[in-house]
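Written out below as structure tokens is the structure these notes cover.
A single protein chain has been omitted from the complex, and every remaining protein chain is retained in its original position.
Right, subunit A next:
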């Protein structure tokens, strides 16, 4: 180790000045959370507080990330700060994986355990006579059961969306290689194509939701199938949206001349995140739509 200490660079680690932004974020989430709770309980001030919180949050994110970008571009971040960003983005994505794991776990539990249990033994004999286990299921009794829903098929829009997301992973890697080779045109083109594909994906998902409600009678309250379908695809769609926003910010930074072949972790972090939502979609496609 003593050998390593002489070779490893221990440059001065950047510690930021006091910042006003965190307290804005805290006030934002206070308004956001209390506003949402009030809105859900029909308190008139609720939506106002909710949107006020959202506005402050957006202001905070702009200001905070803007400051980070300026600090990064002025060369304040050394190699060790870069390593910190890498560790933190990796573990942040892991925490997101665990968030999705909760919902995939719920889907697994419903398909493998709770629905078969409801259709067997005492449950079937005494409580829900005639209910047979099958997937998709809206359960033995739901208000919308009188008007049954049609499950979402896998080989229409979802299959196209799979191709779109896989393609977007390729275009993003194309952009990354462009950046590494110093070919800014390829970088811009690949990044713009990725954002475009992400936008098309979100648009098709929105269309699919309209289709589900309008024609398939598939709704949030369509029992456990509707619950898991909409929360899994909904949270995934939200994450695609966040990823697309991140990539858009990166595109603006590219156009502003940011990033070099050696120093571009902001781009990489957005790319990691994009690949993460890509992988989540693949699992989603298999267990939610296909099987």
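The working rule: a contact is a pair of C-beta atoms (placed from the backbone, for glycine too) under 8 Å apart; a residue touches a chain by one contact, two chains touch by 3 or more; residues count from 1.
Everything below uses one rule, namely that contacts and distances are computed from a predicted model.
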| item | value |
| --- | --- |
| Candidate names "Cytochrome c oxidase subunit 1", "XdhC family protein", "ABC transporter ATP-binding protein" or "STAS domain-containing protein"; UniProt protein name, chain not shown | "Cytochrome c oxidase subunit 1" |
| Options A:45, A:58 or A:83, residue touching the unrepresented chain | A:83 |
| Which of A:72, A:138, A:168 or A:194 contacts the chain that the document leaves out | A:138 |
| Residue ranges of subunit A at the interface with the undisplayed chain | 1-2, 4-5, 8, 10, 12-13, 15-23, 25-27, 29-30, 33-34, 36-38, 40-41, 43, 64, 80, 83-84, 87-88, 91-92, 94-96, 98-103, 105-106, 109-110, 113-115, 117-118, 137-142, 219-221, 223-228, 230-231 |
